[in-house]
Structures are given as structure tokens and as C-alpha cells.
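With one protein chain removed, the remaining protein chains of the complex are shown where they sit.
Now for chain A:
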């Protein structure tokens, strides 16, 4: 497959996300820029300007009306998707690591880092109440004293947030009360990314312990494990096939000690039921930081440390491929 190369960032990509219908792809990077592109041909629509620090996360609501970004400049901003206008600015005490709209698009959550004496908090705002935004007063703010949150996604019906922590734990935080509804400790090192399946019934976690695991969203039951020999930075579940894709890379300090050939960072495809790797896609010049499937499952994208986003449309053979069973 011939990938479409998106060159719009000057520094490493931190997150990419498709909107619900998949025609738009959002990318954010350490260069303070948030871009939006047409996923069909790679044409850039526009940029959301305003952040003054590395942008760590991005999300788009189900109707593609609003865009949410979180940044190391200690702010979380709400934008109008079509015009690029900044609609709200929420200041925080430390960098915003992860953010997202719930199923209805009415409630936003974001987590802040444990930095400079400030704890890690998981904040919830209701967009239907403009007062909250004006006063920068979340209706619920959950402190995380033990271990900071490194990645989080909403549950299927907006009742809870599934958060991954620095120590490998996964917790379900209620969006109403803030209490922990369920826990799971399967990973041994930091969770780098959590993504949901398109129907939100499952989540896949990517961890520094070289594995990626599939969990049920509601029960947090551990379903599958996918093993590699490199830290996994991001993982995504295919909407139409029993496949998952994982992207990762070497620890920065080890990069110089491996052959450049071996260091060519590859996205790895695993069969979701058999837990077996069946394919790899080369092309990035650095570790892959984020992967995402197009909602129709016919393509996927990856954003790397090299600042490039690559959109890959699958060949017909991909859909026919089957492991002997």
C-alpha cells in the first residue's frame, strides 16, 4: 500500500484522531500546532492556533462540531471545528495529558500531570452549563494521589472514564461521583495509550512493558495479550476485522545501539483472537507515537517521532488474509 504522507508538523506527533465519520483526521504535536486534514487525500483543512506549549491530546465530539485539545502550556482549549475559532480556554496548574468528549458530546474530561507540587487531577466539565467554563470550575475534580494518569477514554455511555496510570494500573472513575468503580492491574509498567473499539465495548491498552492488552470496557476483564519486544506507544482495534495494530519504538537512549535497519520502526498487526503477529508496515524514521484506524476499517494512520503522519489504505489482500484455522 502506498501511504499518504502528511507533513504539517515540525516536531514529534503526540496524538492523532479520526472524527466519528472518518472524513477528518486531527493531529497534534510537540510544536504547539493542532492540524486537521481530509483523510481521503491528505489535504490540510486548517490549523487551530493558540497553544503555546506542546499539545499532548486531541478529541472531536460525535457531531464533529467541537474540538478539544490539551497542552503542556497548562491549558485545555475548546475550538469550533469548522472555523478554527477558540471557544473556551480552561487554565490548569499543570500540563494537560489526556482529554476527551463523552458519548453525548456534552461532558468533557481531562487529566493534569503531577508537576511542580501539583497533584494529578481528573476534571469534568458540563458544556451545557456555560458557567462552569467561565469560572473554570469543574463540576467534579478527582485527585489521583498515588499514581498519575497517563491516558484515558470515556466508557460506552458516558458513565465512567477508563484511565491508565503510570504504574500499569487501569481504573474506572465514575463521572458522577469520582469514585473508582473497577480496577485492573495487568500491566507491569506505564500505560502509554488506551483506545476504544468503535462500538466502545472493548478497550486496548499499550504499555511500556512491551505488551498490549485487550479489556472489556464494562467489566475490565482482561481478554487478550499481544506481546512484542519493544515498548508499545499506541494501539488500536480494527472496526471491521479481528485485528489490532500497535505502534511503538525503542527507548531513546537505546536507539544508537541498534542497527539502523532493525531500528526502522514498524507498525505491527496482530490477530485479535489468536494473539499472533501477522504483518508489519515499515516507513517511519522514528518510534511511532500514535496509531488509529479509520472508522470504516479500510485504512489506518500512524504518527511518529519524526513528525510525519502516514495514512495507509489497505490492499484488497488485507481483507482476504486469514490465518489457518
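Definition applied: contacts are C-beta pairs under 8 Å (C-beta built on N, C-alpha and C of every residue); 3 or more make two chains touch, one makes a residue touch a chain; residues count from 1.
The criterion applied here is as follows: contacts and distances are computed from a predicted model.
**Q** For the chain omitted from this view, which of "Pescadillo homolog", "Armadillo repeat-containing protein 8", "NAD(P)H-quinone oxidoreductase chain 4" or "Eukaryotic translation initiation factor 3 subunit B" is its UniProt protein name?
**A** The chain we cannot see is, by its UniProt record, "Eukaryotic translation initiation factor 3 subunit B".
**Q** For the chain left off this view, which of A:84, A:178, A:279 or A:295 is in contact with it?
**A** A:295
**Q** Considering the whole complex, which of A:3, A:156, A:286 or A:304 touches the chain not shown?
**A** Here the residue in touch with the unshown chain is A:156.
**Q** Just the residue numbers, please: which parts of chain A touch the chain that's not shown?
**A** Within chain A, the residues touching the omitted chain are 20-22, 38, 40-41, 43, 62-63, 103-105, 156-158, 199, 201-202, 216, 218, 223-224, 229, 242, 250, 254, 257-259, 261-262, 272-275, 295-296, 323-325.
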